[in-house]
Every structure is written in structure tokens, then in C-alpha cells.
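All protein chains but one are shown in place.
This part shows chain A:
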Amino acid sequence: MKNLTTGALIAGSTILSPFAAYAETEIQFWHAFTGRLGELVADQVEDFNASQDEFTVVASHKGNYSETLNAGIAAFRAGEQPHILMVFEVGTATMMAAEGAVRSVTEVMEASGAEFDPDAYIGAVNGYYTNTEGEMLSLPFNASTPVLWVNRDAFEAAGVDPDTDLSTWQNVGEVLTALKDGGSTCPLTTAWQSWIHLENLSAYHDVPFATQENGFAGTDVELVFNGEAQVAHISAMGEWAQDGKFIYLGRRNESGANFRAGECALFTESSAGYAGIEADAEFDFDVRPLPYWEGVGNSPQNTIIGGASLWVMEGHEPEEYEGAAQFLAYLSSTPVQAQWHQDTGYLPITNDAAEATRESGFYADNLGTEVAVLQMTANEPTSNSKGLRLGSFDQIRGIIDEEFEAVWAGDKDAQSALDSAVTRGNQLLRRFEQAN
């Protein structure tokens, strides 16, 4: 009976909703968030809808990042595309190449007359989604950057001072030895190995990941991440893996469970891991900037972002673009951004939101939350640290994962693994170039 009632309610609401929204223009917004993040997005949408009566944003969850992108692509092919689609950062080149499928945020905002100042956005965040002509293609929505998480209790248990300087990998190397000798079974682990230990490593040391300004300047890109700095880092990580100082637990963020359970002493993970670690960790933890190799490249430059941005899709009515523009302007407004940043640990996308958060005393009350912001904004991004724009990038990451696994297992040395990843990745880039 209960099921029947629920069923009837759902059926009823589906029938009624078009009438309820009759007077307002509907804006479809497809996203990839579940759980706490899903609730926060729902709140934002509800708040926007209540703030005016011209437009109604309808948010729908379409699965994880890859699934949401696929849903958007399939919908476009069927002529049913949403107005706003959330696409993760590695899908950026795919979206950019789809001329005729997407409309740039700059164009949408300017046409609508909504408040829009491209300079209000933080360069290092915004740069990832801006083309070489300075046109903002998509609106950064959730952006994070990798940091070093420290389990202070694990340090103490192994007899290592948790306040040791961990700003360089040289220091971390020594600490790992001390932790291992002190009985730690998991001195260091990582999430998202390609993003942190190759993509960010390259940006942080100001060495190129790919030619053509990491793909920003054109699609005839070649990967060049088999350079000296990267090989040295992967080689060191490989040695640590062989010695049981670096424990590899999976390609995604599987390792998060082990860190939150208190098993691992050091953890390289996104700054957005904050909410989960804060909630689960029954130990004292610290957030430190991502370590760099002293004396390699121009380190520390700045790290780059991960996460997703919002793309406006082609093929809708002018007044609907008006609504999309208003929604995007609402999301970028200072109070909304500052709240989002504080709730999720994602980076603020505007300077004003960062400033508002600082003034509210949030950083002082929640130590370590500012580390990511400082690390991102420390230096003006260079062509090596603006971000990456590569076709088939999701699959290239898969290749990098495979080659890394060969190094961690001791099957290959760092140089040959990275050489092979470059060769295989370049093949995919040529395919991508041919298709677009």
C-alpha cells in the first residue's frame, strides 16, 4: 500500500509539474553529484528558483562524471540536450572541440546583460576553462587541487615529530624512512595518481606536460611528460613502493578509506577530501601544501585544478539562455560561492568569495582550509601551469595508471614506463585530432 501511495504521488507530481512551471521558463541542469554534494546543489537550485519567478532551474543527477558527459552527448545527438551540463575537467577538450554543440559562457553572459566580469574569477581556476583569446568557455563549478594530508597521531606512534617540515619531497623521503623504521605499515599513499603525481607535478615544477602550452594552443599536441623532472619523481615513488614506504591502493580514491581509518601517515589527495576526512578521522590531522622537489624546475609554481565546470549547450531559445545566464551569475555571486567553498572544501572561483571567507574567520577556525587556495594562487600561472587541455584525456589517464602500476610493481623503470605512456597517449591524441 505504501508503495502504491508513493507511486501515485510520483505519478501525480509528474503530471502536475508542467502546469506548475507553466508560467516560467525551464532551465535543465544535469550534474554528477550525489550525497552531501547533491543536497548542497539542490539547495542552491531551490534558492535560485525562490529568488525570482521568471525561470525554474530543474536539476537532474545523471550518474558519475563520465556518465553525465555521456548522457549529455547522447542527449545532444537525440536533440534533447539540457541547457547546462556539468563536465569534469578532463572532458574539457572534448567539449571545446564540439563547435556547434556548446556556447561559451562569455557569449551567453554578454548576450543576456547579466552581471559578468571575467576578472572577478581566480586566474588559476578560470584559466583552465578559458581559451587563448580570453573567452571563458565554461563556468568553473567545483574546483579542487591536491594537498598533503598528515595523520599526526600516526607520526607520533612511529616516533616522528608531526611538525617536521614536509614542504619538499626530499624531506618527505627522509620522513618516510623514519616512519617505516618506526613501524608504520603505510607511510604514504595517494589518490588520483596521474592527476597528482604527473599532471600537478609538472605544473608545480613549471615543466611542460604536453606541447602547445599543454594543449591550450592547438590540437596538434604531443605529450612530453617523460622529461627529467617527471622521471625522477616517478622513479623515487617507485623505489618507495618497492621499500613499502609508498602503498598503492588503487587508481581512484580507494586509498581515502585507509587514510580516514588512521592506517596511513601521509596522503596526497584533493583539497575536497576535507569534508570526508573531517567527518571520519578519529585522529589529529593537518593539511600541508603539496611537496615539491627542491631545485627542480621553478618549483613551487602553482598547482592546477581538478573538478568540473558548467557548459551551456547550443540549440535552445534566446529566453532560455537568459535564464541560464542568470543562474550562472547567481552561482558566481559572492555569498553563494563563499558558502559553497566553506561547505565543500572546493576552491572559491572568485577573488571576492575567497576574501569574504577570509573575513568571516573561517580559515582561522578551520586550520588548513586555506592551504589549497594559497597554493593555487601563490604565483601567476605560466603556460605549463595553466592547466591541461587534451583530447581523450580520460583514456590517457588510464594509460598513465597502467604504466604507473608497472613501476609500482617493479616491472618497469620510470623512464620506460613514461616513454611508453607518451607513445600510447600520442596515438590517442592523433585519433582525437582526426575525429575533430
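Just so we're on the same page, a contact is a pair of C-beta atoms (placed from the backbone, for glycine too) under 8 Å apart; a residue touches a chain by one contact, two chains touch by 3 or more; residues count from 1.
Here, contacts and distances are computed from a predicted model.
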Name check vs UniProt for the chain missing from the figure, options "FeoA family protein", "Twin-arginine translocation pathway signal", "sn-glycerol-3-phosphate transport system permease protein UgpA" or "RNA polymerase sigma-70 factor, ECF subfamily", returns "sn-glycerol-3-phosphate transport system permease protein UgpA"
For the chain left out of this view, which of A:A32, A:V57 or A:I73 touches it?
A:I73
Residue of A:V41, A:L249, A:A324 or A:L388 touching the missing chain in the full complex
A:L249
Sole touch to the unshown chain from A:F33, A:W240, A:F327 or A:W408: residue A:W408
Considering the whole complex, not just the chains shown, which residues of chain A touch the missing one?
66, 70, 73, 76-77, 94, 97-101, 248-251, 254, 257-258, 261, 263, 392, 394-395, 398, 401-403, 405-406, 408-409, 411, 424, 427-428, 431-432, 434-436
